[in-house]
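Got a structure for you, written out below as C-alpha cells; questions coming shortly.
Take a look at subunit A:
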Amino acid sequence: MPQAELLPRDLELPFDLRLPRVGAVDAVALEARAADLAKRSIKQEAKLAALDLAVRMIDLTTLEGADTPGKVAALCAKAMRPDPADATVPSVAAVCVYPNLVGVARAKLGDSPVKVASVATAFPSGQSPIEVKLTDVRLALELGADEIDMVIDRGAFLSGRYAKVVDEIVRVKDACGATHLKVILETGELGTYDNVRRASLLAIAAGADFIKTSTGKVSPAATLPVTLCMLEVIRDVHDDTGRVIGMKPAGGIRTAKQAIQYLCVLNETLGPAWLTPDLFRFGASSLLNDVLMQIRKQKTGSYQSGDYFTLD
Partner candidate 1 sequence: MSGRLPVRKTYKLFIGGAFPRSESGRTFEAQGQNVARASRKDARDAVKAARGAFATWSGATAYNRGQVLYRLAEMMEARSADLAATCSGADEVEAAVDRVVWYAGWTDKLSQVLGASNAVAGPYFSFSVPEPTGVVAIVVPESPALLGLVSRVAPALAGGNAVVAVASESHPLAAIELAEAAATSDLPAGVLNILTGRRAELAPVLAAHMDVNAIDVTGAGEVGAELEALAADNVKRVVHGGDGQSPWEISAFLELKTVWHPIGT
Partner candidate 2 sequence: MADLDRTRVPAAAPLAWEYAPAPESRDVVRFQERYGLFVGGELVDPRSAEWYSTIEPANEDHLADIALAGEEDVDLAVRAARDAFENGWSTLPGSERAKYVFRIARILLERSREFAVAESLNSGKPIKESRDVDVPIAAAHFFYYAGWADKLEYAFPNRRPQPLGVAGQIIPWNFPLLMLAWKIAPALACGNTVVLKPSHTTPLTALLFADACRQAGLPPGVVNIVTGDGRTGAAIVRHPDVDKIAFTGSTGVGKDIQRAIAGTGKRLTLELGGKAANIVFDDAALDQAVEGIVNGIFFNQGEVCCAGSRLLVQESVHEQLIAKLKRRMGTLRVGDPLDKNTDVGAINSREQLERIEELVESGREEGAEIFQPECVLPERGFWHAPTVFTNVAQSYRIAQEEIFGPVLSVLTFRTPEEAVEKANNTAYGLSAGVWTEKGARIFWMAERLRAGVVWGNTFNRFDPASPFGGYKESGFGREGGRHGLEAYLRFE
C-alpha cells in the first residue's frame, strides 16, 4: 500500500483545516520570474539541441469524441517518424489517447519505444464515483496502456475535501502498480498559484510519478508561471525527501518558441538532471509540426511552410 510521504493520511479534520496555511506563492513575483526566463535567447547549437529534446519530450495527443482508429493510427505513424524527410529527427515520447483507442495505438506502435499513455478516471471532468474511475484505470491498463494520466477531483479540492482528493490518487496509484502515473491538477480551474502548490503537494504525497497541469479542455491550460510554480514544488520535495518527480505542462503549447521557453524554465529551476523525457513531457499536438519546421529552418537557414510537413 503506497504511503503518502509528506502529509498525514488519516487525520481528516485537522488536515483539511491546516492545508490552506500551506505554501504561499506570490503571484506577481512568480509571473515576473517566468517572464524573465522567457526572455532567454537560445541560438544555434543550443537551439537545435533544445528542439531535438522537445520532440523527444512530446506526448502526441488526441483526445476527441471524434477519434477513430484511422485517426489514431495516423497519429502513431507520426509519433514514430515525425519527419519522413529527415531520419535524424527522433520519435516522440508517447501518444496520449482515450482508453477506447489504446488497443489501436498499441498495435500500430508495435515494439517502437513510443509509449501509450491513456487518460482515465472519468477524464476530463473527474465527476464520477471512485469505482467508475478505478474501473476506467484497470481497463485502460488491460488494453495495453504504458502510462496513465488521471485527473484529480477538483470539486472535492475546491470544497476543501482534501482527504478525498488524496485518497483517490492513492487508490489509482495502487491500481497502476508499477505503471507510471501522471496526475492532472487542471490548474486552470484551481484559481490561484497557492492552490496549484497545495494540489501539487497533495498529488505527490499520494503517489504521483508526474504532476501535470491540464486536460487541455479548459482554458487557461499550461502557462509558464504555473509550470514554474509546480517545478518549485518538485524542487522542494526533492530537497526534503530525495524523491524525483516529473512534470508535464499540457495544452496551449503550440510553438517551438514556447517549448524552448518551457525548457529554460525547467533548466534554471531543476537543472540539467530534469532535461529528459523521463522527467518532463509536453502534452501537445500542433506543437510537433512547429518544432519540425524550426529544426528544418535551423538546418537550412530558410523559413518553412506547413505544406512540407504531414498533418496527422
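One rule holds in what follows: a residue touches a chain if its C-beta (ideal position, glycine included) is under 8 Å from a C-beta of that chain, and two chains touch if they have at least 3 such contacts; residues count from 1.
Regarding selection, all candidates are chains of the complex that A comes from, given by their letters.
In this text the structure is predicted, and so the values were computed from the model without any measurement.
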Of the listed candidates 1 or 2, the one touching subunit A in this complex: 2
Contact footprint of candidate 2 on subunit A as seen in their complex: 2-3, 5, 24-26, 28-30, 32-33, 39-47, 49-50, 53, 173, 177-178, 207, 209, 232, 239, 242-245, 263, 267-268, 272-279
